[in-house]
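Take a look at subunit A:
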Amino acid sequence: MFSFQPDRSQYPDVGPDGKFEIDLETGKFLKLWHGPNHPGITGNMSVELTVNGDEVVEGYTHVGYLHRGFEKLMERRTFIQVFPIVCRVCVPEPDFNEYCYAAAVEELAGIEVPEEANWIRTLILEMGRFNSYMMAMGGIAGALGNGVIGQWMTYVRDLMLDRFEELTGARIYHMFILPGGVRAGLPEGFEARMEEVLQTAERYLDDVEKVLFTNAVFKKRTKGVGYIDPKLFESYGVTGPNARAGGVAKDVRKDSPYLVYDQLSFEVPVEQDSDIWARSIVRYRDLRLTIDLIRQILAKMPKGGEVMTSLPNVLHWKIPRGETYIKGESSRGEYGYYLVTDGSGYPRRVNVRGPSYTHAMALLEHLIPGTNIADVAALMVSLHTYPPEIER
Partner candidate 1 sequence: MKREALSKLTTVEEVLELVAEFDREAHGFYVELIPQVSKSIRYIVEDLALTRLEHIRKISALAKSDDMRDHLKDAIMRPEADRKFSDAVQTPELMENPDDQGVLQFALARVQLAIEEYADLAANTPPGPFHEVFSYLANEESKHKSDLEALYYEIVHSGGV
Partner candidate 2 sequence: MRDLIEKLTPRYTLGNATYQRADLTFVDVTRDELRALLLELRDKEGFTHLVLLTAVDWIEEGKFQLTYMINNREADQTLGLRLYIDRNDAEGDTIHDIWPTAATYQRELREMFGIAFPGSPRVDEEFILEGWTDMPPYRRDFDTLAYSQQTYVEREGRETHDPRATMKHKMYPEG
């Protein structure tokens, strides 16, 4: 008799501690490599799954496919030479690296940044957050088979890239926020063109609400799936939207305002359920907030003034010995740069604290056992991790 329920009589037994005794020689387990070449993966990384039927009993993340040794390369570049390479640390949201690095250098070298530059930096960071969330929205929908959201979101993201290009002179790696300020002020008519993009984005986000968040399939596949116990947040260093989806209303922008966030009015969105649904909806609401912030910034910022201070001769620029940590709220959570200088012309050590590092490794490995193979991709995407910042 045909049945939808699989016959599990041959499946291995659960051990005394509730865990499987994994032994490949029993023939009951299969190693399944999810990535690095896999459309459901969030980038160039892989998860080594041990499956029993379609249930995942164990999962290990493997990273390092994108390792370029940034922290080593930075040690043999002068302070200004580090500036172009930091943005490469995180491909989809590069500007945070530029900001954190520039702010760390400015703090240790004692450089004051013009007020307008701080506004432009905030603008850039919010535009980057917009792009990153757009990718995340498309990603979570795509991971659950809803490809059209990905198409829309990529389109809107591309419109924002046009604004980026116009402001910074590049599409992806902007290399715009350098120690001492930013490269240039806003171009003519930038606000109007930005407003157009934001309105388009809002129109598409209305559609996302109808197509994704009012969707029986999406609800069924995300509600209650991939639950993270908020008690684990501190143990696993969970920050950002992932934590806000579990009721922890923490946001560096609010708690420890940097740049000009103290001059903007906003409330960070919080959800309580801590599952894939909650994480998606928190991002969606945060994206709406970002649109609002961009509008606020453009309305309030000073324009037409100095945006860059004169630096000492960067070809032999030395910074006294010291260390500092600069953090900010990226689209994935707390993003920080730990910079150690030793009085020479080169950084002694730069350590990038990316949120994906904790989310995609220990946390993901903790969450995977017991899920369904089909949900692994959704789970990964819902954590919103970017492999390049894990391994750097």
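The candidates were selected such that all candidates are chains of the complex that A comes from, given by their letters.
As a working rule, contacts are C-beta pairs under 8 Å (C-beta built on N, C-alpha and C of every residue); 3 or more make two chains touch, one makes a residue touch a chain; residues count from 1.
Predicted model, so just to flag it, every value in this text is computed and none were measured.
Touch between subunit A and the candidates 1 or 2 in this complex is found for 2 only.
By the touch criterion given at the top, residues 63-64, 67, 69, 71-73, 75-76, 107, 234-237, 239, 250, 255-256, 322-325, 327, 334, 336, 338, 340, 348-349, 351, 353, 357-358, 361-363, 366, 391 of subunit A touch candidate 2 in their complex.
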